[in-house]
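Can you keep this structure in mind? I'll have questions shortly.
Left out: one protein chain. Kept in place: all the others.
Our next item is subunit A:
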Amino acid sequence: MKKEVKLSDIPRRNPYQVPEGYFDRLPMRVMERTAAREQEQVAWLPNLWRPLRLAMAPLLLLLLVFVGVFYYSMTAGQEKQLMNLARVSDTEIVDYLSAYTTIETTDFAELNTLREQELPADVLNVSATAAEEELEYYNLNNIDY
C-alpha cells in the first residue's frame, strides 16, 4: 500500500534558479527594448499594416514611371520646337510677319492710352500723308471691329 502524502509535509521552496546576475541585468535589457520601441514609433512606415505597405510599393513604382515618362516627353518636345525654330532664317521670319500680321483693335486701344510725352518725336511730327502711307502698308482687310 502506498504511503499517504500531505502537501504540508513537503518543504516549500522554489526549485528553480536563474543565471548569476540575471536580475541585475534585466532592468537594463528592458530599458533598451523600451528605447527601441520609442524609436519604432517615430518611424511611421514600419508600423503601417503590412499588406498596405506591400500594396503601396507597386503603386509608388508605377507613379514614378509615369512621372518619368511624362517629364521626358515634355522636355523632348520643347527641345524639338526650339531646334525647328533655330532652323528658320531671319528673312523667312520677316516675310511671315509682313504677310500675316494684322493690327488688332486692342493695338489702337493701347495707342490711345499712351500719353503724348511717351510717344517718340518722329511719331508725333508725322504728316497726314505719311500716316496714310503707313496705314496702307498694313493689311486692313482682316481687321475685326
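Before moving on, here are some points about what is shown:
Keep in mind that, in the parts below, a residue touches a chain if its C-beta (ideal position, glycine included) is under 8 Å from a C-beta of that chain, and two chains touch if they have at least 3 such contacts; residues count from 1.
In this section, contacts and distances are computed from a predicted model.
Comparing "BMP family ABC transporter substrate-binding protein", "NADP-reducing hydrogenase subunit HndA", "Phenylalanine--tRNA ligase beta subunit" or "RNA polymerase sigma factor" against the UniProt entry of the hidden chain yields the protein name "RNA polymerase sigma factor".
Checked against the full complex, the candidates A:T34, A:T91 or A:S127 give a single residue touching the omitted chain, namely A:T34. Even with one chain removed from view, subunit A keeps its contact list with that chain: residues 2-7, 10-19, 22-23, 26-27, 29-31, 33-34, 37.
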